[in-house]
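A single protein chain has been omitted; all remaining protein chains appear in their positions.
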Amino acid sequence: MIETAVQYIYILSAALFVFSLKWMRSPTTARRGCFAGAAGMLLAIVGTLMRPEVVDYKLIAGAFVIGIIAGVPLAYLMPMTAVPQRTALSHAFGALAAALVGTAEYYRATPHGAVMVALVFETLLGFLTFTGSMMAFGKLQEILPQRPITYRNQNVINLSILGLAVAAGVWLTIQPEHAWLFPIFIGLSLIFGVLLIVPIGGADMPTVIALLNSYAGLSAAAMGFALGNRLLIIAGSLDGSSGLILSIVMCRAMNRSFTNVLFGAFGQVQATAGGPHEQRTVHSASAEDAAQILDSARSVIIVPGYGLAVAQAQHKLRELYDVLTRRGVDVKFAIDPVAGRMPGHMNVLLAEADIPYDRLFEMDDINSDFAQADVALVIGANDVTNPAARTDKSSPIYGMPILDVDKARTVMVIKRSMSPGFAGIDNPLYYLDKTLMLFGDAKSFVTDLVKELSEVAKAA
Amino acid sequence: MIETAVQYIYILSAALFVFSLKWMRSPTTARRGCFAGAAGMLLAIVGTLMRPEVVDYKLIAGAFVIGIIAGVPLAYLMPMTAVPQRTALSHAFGALAAALVGTAEYYRATPHGAVMVALVFETLLGFLTFTGSMMAFGKLQEILPQRPITYRNQNVINLSILGLAVAAGVWLTIQPEHAWLFPIFIGLSLIFGVLLIVPIGGADMPTVIALLNSYAGLSAAAMGFALGNRLLIIAGSLDGSSGLILSIVMCRAMNRSFTNVLFGAFGQVQATAGGPHEQRTVHSASAEDAAQILDSARSVIIVPGYGLAVAQAQHKLRELYDVLTRRGVDVKFAIDPVAGRMPGHMNVLLAEADIPYDRLFEMDDINSDFAQADVALVIGANDVTNPAARTDKSSPIYGMPILDVDKARTVMVIKRSMSPGFAGIDNPLYYLDKTLMLFGDAKSFVTDLVKELSEVAKAA
Amino acid sequence: MLTDLEVGLYIFMLATFLGLEIIRRVSPLLHTPLMSLTNAISAIAVVGSILITGAAHASTLTRTLGFIAVTASMTNAVSGYLITDRMLKMFKTRKPANRPGAAQ
Partner (left out) sequence: MLTDLEVGLYIFMLATFLGLEIIRRVSPLLHTPLMSLTNAISAIAVVGSILITGAAHASTLTRTLGFIAVTASMTNAVSGYLITDRMLKMFKTRKPANRPGAAQ
């Protein structure tokens, strides 16, 4: 009886997860989607607690309390710019749970056949995702060096470790009794997770995180096979496919392949191959000059990039938007799909600052407008404005979708120096005659601009 | 062992059905989709034949032979314009099979509980879809009167019959031993299928067919529950959801609700409420005049409608397209989503005549082009060109998406008379000063046009 | 561990969602062939029909009903796929084609 009730609860829970993802399609229903997901999880937990096999609630209750105490501040105290790190950390937790369940199940029941195959998958994926995500967290949080670390025969070594782990796993599925092999298998999985991330640059982490999301999901699905639990299979495979799609989308947006992200050690090669520095002139300007130009413009397109997130300048930017709008300037925001370090990074950032999102335009919708714009104001963006992606076949970012800021009458670029962005390459945009470099930290420079503009307003 | 192999074959078959529908998304992959569907069906059949329960192959082989002998000519001899009828007939067959399996299973095993519930669903849906589809076939083939047949208290009577059928079904699930009730249950289901279609006009049949498709699918899914067969559940629910979506799309395209289609007796009300015939003048023209105008036009938009299908004029139209193109006229085709009597009807028709489909434009893409067109040539279309849908709130088709043919410099309309189209209402377009009525059967009139134009060509 | 009914419900839920997702994205251009394809897929009732007809100790009634059912769904499958393919053949991409329209 109870078992039947549990199954219906599980089916409902699975349906809620599906709705949850469906509702994430549009901003108007997205919060409902999040709520549905949480409700699905609650049902899953309640259903599981109801099962007759679960007899001891003390430890579980304790773990729940700790989980809630740890989870709430993790959600509310994290600044929005730390979302990538938090996601990485969270993956590590999820994958660890899956891996530990697999381990415990092995020592408890030492299963055979298909169940053991599933268990091996679960444990392998779980542990490698655990260490991999911890590494990713370290790189994003800048505890570990951001740059890719490479050494000779790296790929050969990595693949051998993976090969050994898989071999141990196969052996275990054939002879599950070899309990001494299991810790070795675990160790190899853990090491492989670390080695997988070492050669990947910090800036590629978001793509890797999406991929690790996929692994964590598959690990949960494998757990479902091992425990004969359909809800785990459904939720796990929804996750697995979601992570896969997201990482593909991100690779495609950067015009790179999976292999290139995973084995390309991107960020190092380009930094050294930056090319000879020809002595080319740039025009720079002060906040006062820039404010004047902005004030006399009729239409301004603002192009935010990673530097905006670094400088946490979104709220100041909102003030700039307000003051310009009040002075009758038509202000739009151009969002490149790969601006920042996470898909939708800029959207989240600008939304945080309460910038109305009917002023935000996707690349394809706004690229034709640059030709009519008086000013393109680039704030902390670099690669996504690099015209070399359109014209220079030899450039590593050739083919990456970029914003056509160079078509605007005047281009202004706020950044701290002439140093390159994520791709580590020079940006010809800066040497154009129509380009004014506004050197400084994004937040303080925008503050200055707002001040100047307000003074103009008062004077008028 | 064999049972396991069968399950893997079934899983593969289910995956093929999913791919089959996925590939139907675009014309480039659609044939592959059809092939995948056929392969899935073949696997399903092979898998089933392999099962140990199946011991007697003689009857099955005989039925296969008959099925193939009947199926091949049904596919190749049917003219494309008879597609709606054929689909209706085919639904009748599919649903009959499901219903008979349910009946046989009842007499064989007299199941209880959930299985009996599934069986009742299967049989009810199967039989009502069977007679409903036969009725739809009759109306489309014009064996039965096309117009809706209504009488007093119709809805009350229909719902009572359905209520009785459901009551019998419920009784049977509670006490499956009451074998005398089963034939009554079957009879009620069959009668309800007939009554359901009687009040629906012939022209609404395509929507109804889509809905019946959904029922047939659900019936197969119910069979899956009754027999504990997952493949049936998957294929059935794919079908069920597909039929549902298609009928919703069709209703929406006509700006009508489900209830209105099922209970509105559309086609009758409007025909009688056609309104007083004011004496308004129309301009008509001969093929010769029309050919001259066409020849001097730079751009012509052709608007095909149901009349083109009736007259089977698509091949002649292709000739007209060729001759106009050769004379340097830019010819486009404007496809309204509800033109004809099936979704995509016009696309199929024009594709049959080999008209390159990069010349076919959906309503939203072409509506703005009419203002620049010299001639809009309407062939056998009526409702989809009726400006009342845009302007006249009291019109029964108000809100239906239409083609803005009245924006063109000159409008020419080929039809046989002033009689109305499917919605049974007058078309103000015909009384415009810029409109020329070209009275005649579409096929013969287009033939005349081609002849005239070729002569002009020779003369030049 | 699970009854057939529960497994069935899981599968029904997932397949229905999947169907809704996929079909919603089919271009209206292809709605007519789609309808005829799903119509052909509904011939899956052949699976049940075979099981009924080929069973070991089937009564004459069962066999007769089963025979009709196999025939009906087989006709449905054969004609359904063939006509869908026939329709789709017309959709193949063509070069801007200028051979004179092949009259019927």
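Remarks
So that you can tell them apart, the chains are marked A, B and C in the order they are listed, and the count of residues begins at 1 in each.
Everything below uses one rule, namely that a contact is a pair of C-beta atoms (placed from the backbone, for glycine too) under 8 Å apart; a residue touches a chain by one contact, two chains touch by 3 or more.
Note that this is a predicted model, so its numbers are computed, not measured.
Contacts of the undisplayed chain with visible chains (whole complex): A, B, C. Interface note: of A:L49, A:V282 or A:M418, the residue touching the hidden chain in the full complex is A:L49.
Among A:F127, A:F185, A:Y306 or A:Y321, only A:Y321 touches the chain that is left out of the view.
Checked against the full complex, the candidates A:P145, A:G163, A:P183 or A:G344 give a single residue touching the omitted chain, namely A:G344.
Not every partner is drawn; the one left out touches chain A at residues 17-18, 20-22, 24-28, 30-31, 33-35, 37-38, 40-41, 44-45, 48-49, 51, 53-57, 59-60, 62-64, 66-68, 70-72, 74-76, 78, 80, 83, 86-87, 90-91, 93-98, 100-101, 103-105, 107-108, 114, 209-210, 213, 216-217, 219-221, 223-225, 227-246, 249, 312, 315-319, 321-322, 325-326, 337, 342-345, 347-348, 351-354, 356-358, 362.
Touch with the hidden chain on the side of chain C covers residues 1-2, 4, 7, 10-11, 14-15, 17-18, 21-22.
By the touch rule set out above, chain B reaches the unshown chain at residues 3-4, 7-8, 11, 14-15, 18, 228, 230, 234.
The working rule: only the chains that are shown with their structure count from here on.
Taken chain by chain, the contacts run in an open path, each chain touching the next and the two ends left apart. A count of contacting C-beta pairs for B-C and for A-C identifies B-C as the more extensively joined pair. With every chain reduced to the mean of its CA atoms, the largest distance from chain C is reached by A.
Distance between chain centres (mean CA atoms), chain A to chain B: 46 Å. With centres defined as mean CA coordinates, chain C is found 42 Å away from chain A.
Across the assembly, chain C contributes 7, 17 as residues in contact with two or more other chains. Within chain B, not a single residue touches two or more of the remaining chains.
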